[in-house]
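Note that one protein chain of the assembly has been removed; the remaining protein chains are unaltered in position.
Let's look at subunit A:
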Amino acid sequence: MHPAFSVIFFTVASGAGYGLFILMALGYILGFVEFDKGVTLVGGLLSLALISAGLLSSTLHLANPKNAWRAFFRFRTSWLAREGVFAVLFYPVALLFLLGLWVNLEAGVYNGFVAFIGVAASLLALATLFSTGMIYGCLKTIRQWNTALTPTNYLLLGLATGGVLFVLVLAWNGKPTLVMASLSLALLTIAAISKAIYYFWVRTVIGPTINTATGFTRAQVRLLDTGHTAGTFLTDEFAYFAPAKLLLALRITVFVAGFFIPLMLLGFMVLGAQASGLAFLAMLSSFIGIGAERWLFFAEARHVIRLYHGAQHT
């Protein structure tokens, strides 16, 4: 698949934004994070800004954006419509939670009702992230996406990058980061394992072949002619090809920048180094790594239409 920048930015930014929000709500409800107005303001604004920037950029790839308002109508069958509905429902609930948090901090109390709203907003955030994953995961035409690992990775990577961001927010506001950094370590580790499982799983060649695509299953089939001299919509959209060396380099980037470096930096912080500089580097590195991960996610996806253009298998 052709990796579209707007969609890569959207999934990375809003994924981290939702992850950050969920961890903030969790931290408040379970009380493992020390909140003050600074943390609430910076964390809340940062998550909402990332989510909004992501959602806005996702509308950039629409060819006819004036009809974008119709995108909520097929909630019954379309994961794209579901994502839109959950994303829109999230906003008022999330704002209500942040407001409640602020009021509680002002009054210096813990309020069960605010916690309840936090749970509701987090569930909506999770539902949005899950829907984003399912947009890709539900496509039978792309064997590399059609797996439960796709939504799993979207959820885990959103939470992991959100966790790194939250550590940065806490360090920035001079709050203790030990618990959150440990939690992020755990999340990053789980996400890295899940991603490694995916890369292992995706190596196996399965699914339709040029033989089942044409129905000639008892002989070798080769493409003679595509019937067009220049590119078509189909070749623009689906014929994307990246050299194997680039793919390998990017996979290394995913694991080094996306997981290994943030893990090391957060490890230092858990061991006692208290510097927002470390958290910032961890955040930067994880965003580069996850950006590469998302780019690969598209570049390595091979749509079955490629069989008709001469590929022997997907």
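In this text, contacts are C-beta pairs under 8 Å (C-beta built on N, C-alpha and C of every residue); 3 or more make two chains touch, one makes a residue touch a chain; residues count from 1.
By our rule, contacts and distances are computed from a predicted model.
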| item | value |
| --- | --- |
| Chain left out of the displayed complex - its UniProt protein name, from "Fe-S-cluster-containing dehydrogenase component", "Monosaccharide ABC transporter ATP-binding protein (CUT2 family)", "Multiple sugar transport system permease protein" or "Tryptophan synthase alpha chain" | "Fe-S-cluster-containing dehydrogenase component" |
| Sole residue of A:11, A:78, A:144 or A:276 that reaches the chain not shown, by the stated touch rule | A:78 |
| Omitted-chain contact residue, chosen from A:65, A:92 or A:176 | A:65 |
| Contact footprint on subunit A, counting only the chain that is left out | 1, 61-68, 70-74, 77-81, 84, 135, 138-142, 207-208, 212-216, 219-234, 237-238, 303-305, 308-309 |
